[in-house]
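Written below as structure tokens is the structure these notes are about.
As you look at this complex, bear in mind that one protein chain is not there, while each of the others sits in place.
In order of appearance the chains are A, B and C, and numbering begins at 1 in each one.
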């Protein structure tokens, strides 16, 4: 029987905070003991502070937990943070300095040299940065790890599979992102009904830079970013959950369609509690993946790929999909925590 | 005062057929005198045969027109055809052979060597093919001209503007297409609600081949296709009208952002009744173009471009939008008819 | 040629404010000379202060108007107010006291005894309250008139038609209201996508009380409310514009289906610029009215009724629809202004 860790959630009343609560409900390794949110919520039981927006009911065991301020210390072993990036930087650092492992879904530290940007199946070796980070920032026991932007998560796994075999040179990605990615209240219904929004503030630069770090090699305490270029155009579409990425990829090495498919389907998953089987699922049906039908594959943790064909300019084209608030946010952070425990870093 | 031509519509009860009826209601050059549709509708007044699906009411003057079989002759000077491609080939040729100018929205003849594939602002010189076509097919007075696929229309105009100045080498386009593009009943609400469909049957090949013909040069009766490659991924999204195209373009010649913008905004419109001013509108606002807000620019005939930026792999990226059942279908065909009259070919 | 009045709009950057701007663009009797909005916007040209959310472009002639604070005086003859009810009460009274005719779309004064709650076709005799209002409140030249809640406007006109002929006893109404009724940003896309909301804050009491005042008789300076009861349940549905009302009505007098239909179709419109013809349109088609197809009937000013049948508990049932931001808001206020001019009260 595995040890149970107490966890605290920063930003517990938001949509990603709610996903954390939902995904942790029956988790064998974690028990929610602290919920922290903004001043408006502090002092209220979670059931009262939080307007629950997910299908199904708020889990019974968190209803009575009184919401606390977003300040260390909290009565827990691990911090999950889904704070908005405006406040994340200062607050997360405070918690790390106070000795907490901070597993962050925010963008603040993702591109910092000494902070792992994790997709456990791809780059768990980057965890070695934690020692460096502690030293550099003067943390004692605490540290910060991050998971990628929700749109990046949809296509970085197939890129990882392909990069190892065929060495990627460049990638065009066009994303069709779900409204839940904007948080709550997020996108106005008046803006998105019968419409497409061709702009998501700050998104394209994140999508263009994070995957090279994720696929980078750690050498002598430094992540050497993967040497390829990404061009991103990001759209918001009228879908509740599930980011779709339309991808063309050019390799430095020769490849075959079979090899490409094999690289994806055989990319190994891990043996952690939340690891999906498979990690990357490749569909044959011409009209898949679709967000509504495929976002919950592998309990929302599988990356689903389809429409994989040779491209007539680049080497291949495909469509990739992931659940943006599970694999793209709370689920990824939980998987990171499982990885840290497995590697005895917590 | 301009002469008024009698026109007949093939496929008059479908969604594009209804757009023809709507757009022709107050047109100074055309008078609807014949409506033809499938057997089910034949013999009924249009008001009874057609389940009107457009906002606003069915125009009064067509309500009593009795629907006729889709067979020549019809009592009119010009034929507008919005037949499904399965029946278009044979039927349109029959009408042309019977002496009618056939202005077709169908895909059947678009890529035929002797058939103009027209965007009047771009390639009206291709009308010279008509003589050749008559000769080759043994048509006497009749002929066939076509307008492009509705998705192609959204990005071919900016490509035309750029190709003339900077000579395009290759283009990646990802389309987010409206449900009206599938006709009626078309897309099931059960399929598209809270969803994106990554596949539109037969669409990607059309999008990859039509623009080279449109931008081609007519030399000695042969269209030399423009020498660039297009890679297309096509999606259906939950939007009623308005196809959005996400585009990256690579030039053979050097360029500047100013030059690119100028090439688009200064690309001339024509002086025909349905010609929009401007032909191509370039937006500055970061979150435009949007289908719901921009599809009716220029009465649905303007191409709206936005998010024009240098790309980090190709030369430029931008987003282009057009109204798929106006500029992308009925409106284009009507503009073609106006052009043919202007050029004294009708 | 009619005199042109200068008008000012309070709350000019909101969605109803934008509708005012749009509807007044080519209005022969009004010229926008003042735009007032909250502090954030003050001092900026309207083009910069306002994120234009309506289809089509912001009218050229308002783009350069500098937004002013919501304080009297403003350089205009007439005030249109679309202020939120929280600030409307105090501000609108200030403008009236400063001598301005205030034509309000807010709920603050609707049920005040001395304030007309107008649907011009129904109760223009209530304008006599203005004298009383001036006396009671010590206004000199200024005054306040209001238009009804946007949901009430969809079914009050058919009720008026029926009440005059058959004397209504009671009414059950269930509304399916559009998202634009909640203003901007208003309803979160995350709440309404693939969903129905069974609650609109404060709406049911308004819907249950306003129609009796509208259909009331003015006797000796007092409106005697119409003697019937309304029961309302109000829902928000995923529609951009157009409130639908499902209605059952019970009469005190006997009636026939023909009489009921005639009462509605023959209810007279007025001869004002924005008066639609007809005022109430009754459809035969079994699946009408529909918001997307019928909300723009009569330029958004017609009330469309359908599915009129004998009910098996009450006398009749029907479905009524109106455009909630035109007939239900800005269009109604403009019609009220036209009425006031026609009655020489401005």
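Assume a contact is a pair of C-beta atoms (placed from the backbone, for glycine too) under 8 Å apart; a residue touches a chain by one contact, two chains touch by 3 or more.
Predicted, not measured: the structure shown is a model, and the values here were computed from it.
Engineer: I'm checking contacts with the chain that's been left out. Which of C:240, C:264 or C:303 qualifies?
Structural biologist: C:240
Engineer: Return the single residue from B:187, B:230 or B:249 that touches the missing chain.
Structural biologist: B:187
Engineer: Footprint of the hidden chain on chain C, which residues?
Structural biologist: 170, 172, 174, 176, 193-199, 208, 229-231, 233, 235, 237-240, 244, 246, 248, 286-293, 306-307, 311-314, 317, 319
Engineer: Tell me which stretches of chain A touch the chain missing from the display.
Structural biologist: Interface with the chain not displayed, on the chain A side: 53-57, 193-194, 292-293, 295-297.
Engineer: Provide the residue numbers of chain B that touch the chain removed from this figure.
Structural biologist: So the residues of chain B touching the unseen chain are 15, 53, 179-180, 184-194, 238, 240.
In the analysis below, only the chains that are shown with their structure count from here on.
Engineer: Based on the averaged CA atom positions, which chain is farthest from chain C?
Structural biologist: A
Engineer: For chain A and chain C, let me know how many angstrom lie between their CA-based centres, rounded off.
Structural biologist: Those two chain centres are 47 Å apart.
Engineer: What are the residue numbers in chain C that touch two or more other chains?
Structural biologist: Counting only residues that touch two or more other chains, chain C contributes 53, 193-194.
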